[in-house]
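For reference, the structure discussed in these notes is given below.
Shown here: the complex without one of its protein chains, the others still in place.
All chains are identified by letter, namely A and B, in their written order; residue positions are counted from 1 within each chain.
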Amino acid sequence: MDAIAALMGGFAVALTPTNLALALAGCLIGTAIGVLPGIGPMNAIALLLPFCFALKLPPESALILLAAVYYGSGYGGRITAILLNMPGEPSAAITTLDGHPLAKQGRAAAALMVTGIGSFVGATLSVVMMTFLAVPLARVAVGFSPADYVALIVFALSLLGAVAPGNAVKAWAAGCFGILLALVGVDSGTGIERLTMGSMEMLGGIDFTVLAIGLFAIGEVLLLLETRMRVAAAALGHGERLTLAELARCIPAMMRATGIGFAIGVLPGAGASVAAALSYSTERHIAERGEHRFGKGDMRGVASPETADNAAQIGNLVPMLSLGIPGSGTTAVLLGALLMYSITPGPLLFAQRPEVAWGLIASMYIGNVMLLVLNIPLVGLFTRLLAVPAWVLYPGVIALSLAGVWAVANSPFDLMLAVGFGVLGYALRKLDVPLVPIILGFVLGRLLEDNFRRAMALSDGDVAALFASIPSLLLWACTAAALAWPMLRRLRA
Amino acid sequence: MAAPLLADRALGAVLVLAGAGVGWHAQSLEVAFAADPIGPKAFPTLVALAMAVCGAVLMVAPATRWEKAERVLPGIAATVAMFVYGLALPEIGFIPATFALCVVIALAFGATPLRAAASGAVTAPALWLLLDRLLDLPLPRGPLGI
Partner (left out) sequence: MHRRHLLAGAAGLAALAATPAFAQGGFAPQNPECIAGAAPGGGFDLTCRTAARAFQELGLIAPPIRTVNMPGGIGAVAINHINAQRRTDPNVIVAVSTGSWVNMAQGRFGRWGENDVRWLGTIGADFGVIAVRRDSRFQTLADLVAALRQDPGSVPMGAGGAVGSQDWTKAALIARGAGSDPRRIRYVPFEGGGQAMAALLGGHIQVFPGDATEVRGQLEAGEIRLLAVLAPNRLPGAFANVPTAREQGIDAEWTIVRGFYGPPQMPDAAYEYWVEALRRLQAHPGWTAIRDGAGLFEFNMAGRDFEELAKRRTAEYRALAREVGVIQQQN
């Protein structure tokens, strides 16, 4: 097989001492960046790029380093999500749902372990798929039309009820609120301002970092202050380590999450957050049939979104490398880096510059093994974070979070906004309003409106266009099933 | 019976008001022409309506009791400190502002003044080194140059 031979050539590139060292450095930096709230791989890659030029690194080495930062960050976001209920990156918001309850039960180490393994499984299997199918997959992905995206997003939203148990009305209200927050700023269709209240600072919309840090990090700290840190103290109990039986139960979930994550990642118009949300809620629907502790600390509830997140990250590289189409902000920065090296990603990359394309793919196999090996011993170190006295830990967390907000836009306004969202997050927790639907509404709302309006512009207002393709019909059928399922069960009961 | 559930009713009322406000705002969105047949109004109007309906349901059928906080002062102190931090950061520079913020929050978490000062004195320069020096994310300087 051609791909195998080419991959072997890639390993010859990736296994040179320099490139191994660069991959390791990238993995370390990536994990650290993933842990820091607000500071994403984009910043790190933009920073490392001039460093690559200064060291006169050849393009394949530079890409190996930068890509390692990118997929390494996918391992980091879960850590604060599980330990402190504060997601380090957008897609880790879902991980807090079951991750933090597990930590409170003293099972932080087990949750970190299973997510580390899940990340590895998701990423590695995705690299395998990428090895053999990159170019054909990317061609299928561009066939996904705005109408198909509408069907996909509606499907994801139809599972919203599953993501937030408890009071459904509050979950839906939270989802609507999240959608409205996403609409703040310049309308991407007509260029007019919406919901900005005349403020210049709001023109660019609300940044995800500002929202997530406010609702989660600041809101959590305010709640802890009120309850005399009883919650944090509970997490200190040393629970059982991850058992093999638990891991085995998670394996099917990881497989499904890899499939969902990779497929969504390959689509240029959807991201890792969508993948994490979709695979979590799918898993929950499946688990409803048997015994489960979803929402109260189920291992599958952390394994699934983290696996999907890493699979989607790798998937995102597929259209970038094989078509030159970035699917996310970070892949856009990676693309820019390649262009600076006078390398044009696209269908010709694999033929013309095999050392770059295959060197990168080979290095991703190696890098993910490194990340797994790094992450397992680090679990103990990370959980020790909970032993740090509150008066050291939480001032540091708040200062780091606010500095992260500052780094995004250098704006005092955004700092105030984050604190405002923090107070809101505190109040919503007290009122038992789930926060994750806000995040999902925020991520999905804009995608839904934009794609719906695109689809309508293309069909000149003909709604039938939404049901005109096979993928869209399949997705609508899934939506119908997801909505009908709980009713059917109630009928039977 | 209604009194303990007041919080949910209030939340419902806020949602109805916010939904109405957003819906009203959306109607004022005028464009010379839109490239798509839907335009910028429809989506916010619809979502605002849905949110208002959720709010109305909550007003009628509230569910959650608001648990009274055991302590209020530390939370207020931390919130005020964070707001002031947002205002003061560009003026007085990252390290002094962050030091002050950390001290207040550490005190709110029950640290002794000495420990709080120590926490701030370590955290502020450490973060500055990490973000400004190592990650090249420029932080505000202030009159002291840090």
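Just so we're on the same page, contacts are C-beta pairs under 8 Å (C-beta built on N, C-alpha and C of every residue); 3 or more make two chains touch, one makes a residue touch a chain.
Please read these numbers as outputs of a predicted model, since none were measured by experiment.
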So which shown chains sit in contact with the chain we cannot see? A, B
Touch assignment to the omitted chain, from A:Ala54, A:Ala248, A:Leu381 or A:Leu491, lands on A:Ala54
I'm checking contacts with the chain that's been left out. Which of A:Thr190, A:Ser363 or A:Thr383 qualifies? A:Thr190
For chain A, enumerate the residues touching the unshown chain of the complex. 42-43, 45-51, 53-55, 139, 141-146, 185-191, 200-201, 203-205, 207, 268-269, 319, 323-327, 329-330, 332-333, 335-336, 339-342, 344-348, 408-411, 450, 454, 457-458, 460
Using the touch rule from the top, list residues of chain B that touch the missing partner. 31-36, 90, 133-134, 136, 138, 141, 145
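Criterion: only the chains that are shown with their structure count from here on.
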Centre to centre, by mean C-alpha position, how many angstrom separate chain A and chain B? 23
Under the touch definition given earlier, write down the residues of chain B that touch chain A in their complex. 7-8, 11, 15, 18-19, 22, 25-26, 29-31, 34-40, 43-44, 47-48, 50-51, 54-55, 57-58, 61, 63-64, 66-67, 69-72, 74-75, 78-79, 82-83, 85-87, 89-90, 94, 98, 101-103, 105-111, 115-116, 119-120, 123-124, 127, 131, 135-140
Residues of chain A defined as touching chain B within the complex: 39, 43-44, 47, 167, 169-170, 172-173, 176-177, 179-180, 183, 187, 189-190, 192, 194-195, 218, 221-222, 224-229, 389-392, 394-396, 398-400, 402-403, 406-407, 410, 412, 415-416, 418-419, 422-423, 426, 430-433, 445, 449, 452-454, 456-457, 460-461
